[in-house]
Each structure stands twice: as structure tokens, then as C-alpha cells.
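Omission of a single protein chain aside, the complex is shown with its protein chains in their original locations.
Up next, chain A:
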Amino acid sequence: MQKHKVKLAHSLKRKALLQEINGLEKKAKVTNKASSSLEDDANGRKKKSVPNCVIKAKTVRNRIFIGDQIEDCKDLSGLYYLLAFQKGYLINWEIERQVWDYIFGKSYLDVDFDDTSIIITEPYFNFPSIQEAVSEILFEDYQFHSVFRCNSGFLTQSKYYNECKNSSELCCLVIDSGYSFTHVTPYYLDKKIKQGIKRINVGGKILTNHLKEIVSYRQLMVMDETYVMNQVKEDVCFVSLDFFKDMEIAKKHSTANTIVRDYVLPDYTHIKRGHIRDPEDAGTKPTGSEQIIRLNNERFSVPEVLFHPSDIGIQEMGLAETVVHSISCTPEEMHPHLYNNIVVTGGNGLLPGFKERLYNDVRAMAPCELDVRVTCSDNPVNYPWQGGVLMSEHSDFNKQLVTKAEYEEYGYNLCMERFDV
């Protein structure tokens, strides 16, 4: 019997954060590709996310950087991004192919395609022609042994049910708040309820761009510094649990303002990475050439856009309202189960306060007789990937795949039949 290695690809978008995943002891070699790529081999050697993009640097003119190659770049100011995704959908294959070639290639995973299955996730309602292209490229171009395509929520629900084994849950509501957008999807067992799938067109990209915009207007021109400002966002932003109260605090002066932070920007000569300035130094003058920006109401008014898109003129429901709306589109007998099994995935789940705020807001809007429970793992970015690992170990896995031999015999129709994307 052939033992396939497994590749798991995840088509979120670019994620500028690289993460080391520890404690996975899988024989399968797994990649969480597109936005973020995780790898794990028998020795637990290299395990991480890879940004799903190609980058050009101002100061390095003789090459481009693919995925995590950007780690080789010393000066990360003014980076120029080339992204295969537009509004969360894979539009530019030239760029994506470069990233895949790199990840699958000799210098990275060194995939033995004949002997490797790949799990690849796609966004909800992925356009039919993109779905076809993905299948064709994986089978015909890379020649994977077999392919499984699904939404990341499919992997999330399997991981989630696995975690609450004892309570035998029937439903869960998967929130995936990523780079391009945020989806809320009800699942009954492992089936998504299509009429309940709801999308808010707010994701990490808009938050970072909004932060860039207001800092540039109020303090210092940072419009070109997407990479740096994304780090600022990750370092200082949080989801407020009492928005107007925090606004009042941010308006106060000196020590009464417990929100304001000074942030030292990197210059890539002396300061390799930006960081919050020690509050002890708050009153003192910055030394030397340190460039500092002050983050005050920006710290929480930026993530607030997820909960109130209309704050910046996006006329859409916020996340908690969307949860209620999504559940209202499902059969009534499912409502108690869905409210009680809300699971958060995606990079925005890392914002401090995200889970608590979501709980508070949903609790306030949900029917009072129903229990509300929100879970978010410590690693909401990799949660679906972990579900993929579980899936690859399951005895049924081979039945869910489409093999290259089957693809050659039955064509793309078999993919449409077997995969629920």
C-alpha cells in the first residue's frame, strides 16, 4: 500500500506574519499554502507560514522575493507587493504559480508529486472557472497524485467537532476573518448551509490600509509602508470592549490616558524591527534619529471597522450583526446549536479582545433564552490547517480525494461531483 504524503494548501491571501508551529508530530508533510504555508516533516524541522505574494524591494534591484524569501531582505521599507488574489479570489496565475513553484520546489518542500496528495482550500463561492483552473493546474501541471478541494471552514468544522467530541455537537458557525474579507458560515454536521453564508467585505488588508491612511493624515506619511504598518497594527491594535469609554480615555491627557502608545519605527539600520516605546520613556525626548508615531484612538478605532464597517463608509453589517443575520437564514431548530458553537478562525482573531467583543455583541443581539458560546484557539490562523491534518489521517481520506488516474478517466466533472467548494 502506498503511503501518500499530504500537502495542505490554504488559499487565504498574503499573510505578512510568519509563524512557527510547534508540537506537531505528523508524518505527513503538510503545507498550508497560499496565504500562509505551514510545513511539517518527520523531524519537525521546518514548520511555518509563507506569505502568498511576490515582493519587490526598493533597495534590492537585481531580484524579487517570493513568499518567505523576503526574510533575506535587510531593508523592508517601501516594499511593493504583487498579489495573485483580488478581493479574495485567485485572479493572477502568473504570480500564484511563482509562489507554488517556490513552495513545492527543490529549495523548499521538494515535493514528490507522484506520491503526494494535496488538500487545497478555496474561498466560499469560488468562481467556477477558478475552481476548474485549480484542478487542472494541480493535476496536469504539477501532477499531484491526488487532490482534495474544500473551503477552509470544512477543515475548521472537522477540527472543531473533534475537539468537542464528548458533547456530540451537530452544528457550528464558522467565522473566518482573514486578509480580504470575513465570512460567517453555518455548518450542519460537515455540510455548509449555503443560504446562511454571509460575507463582510472587511479584512486585515482594509484595516492596515485604514491605519496607514489615518497615520499619514494625522502624523507622518507612511502610505508606502504597508509591511511596517501591518506590524504596527499587529503590535498595538486591539478590539475595544467599550468603544465610547475607550474614546473618552484616549482623549485624556498624561497618565490618565492609559491607551496612548508611542511606537518606534524601524530604520533598518539601527532598528531592525518596530516596537512600542517603553512607557517609562514616555515623557522623555526620543534619542538620536528614532522616528516615532503616536497611536491613540487609532489603536482600537481601526479594528472597530470589523464590528462597524459603516464607521468608514462601508454600508454593511458588522460582524456580530452578521452572525445573527446568518443564523436567521437557517432552519429554526438549528439556532440554539449555532449560537452555542461559534468558532473564530483567521488572522483578525489574533486581535486582543476580538473573541470577547464578539461574544458581548452577539449576546446583546441574540434571543435571550439561547446560550451563546464563542471559541477562538490560540492560533486561529492555523486552525483549519490542523483540521486538514486530522482529515489526512482519517481512514476515509482516500475516498474523499480525486486521484490523478480518476481525473484522467472522468475529467473535471468528477471534481465537481465530489468537492463541495
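What we mean here is this: a contact is a pair of C-beta atoms (placed from the backbone, for glycine too) under 8 Å apart; a residue touches a chain by one contact, two chains touch by 3 or more; residues count from 1.
Following the convention adopted for this analysis, contacts and distances are computed from a predicted model.
Within the choices "Protein Simiate", "HIT-type domain-containing protein", "Dynactin subunit 4" or "Geranylgeranyl transferase type-2 subunit beta", the name that UniProt assigns to the complex's undisplayed chain is "HIT-type domain-containing protein".
Considering A:Cys172, A:Ile200 or A:Ile293, the position touching the chain not shown turns out to be A:Ile200 (whole complex).
Checked against the full complex, the one of A:Cys73, A:Met317 or A:Leu351 touching the unshown chain is A:Met317.
In the complete complex, the hidden chain is touched by one of A:Lys87, A:Lys191, A:Arg273 or A:His394, namely A:Lys87. Listed here are the chain A residues that touch the chain not shown: 56-58, 61-64, 66, 69, 78, 80-83, 86-87, 89, 91, 93-95, 97-98, 101-102, 104-108, 124-125, 127-130, 132-133, 136-137, 140-141, 183, 194-195, 197-201, 205-206, 209-210, 212-214, 217-218, 223-224, 226, 244, 247-248, 250-251, 297-298, 301, 308-318, 321-322, 325.
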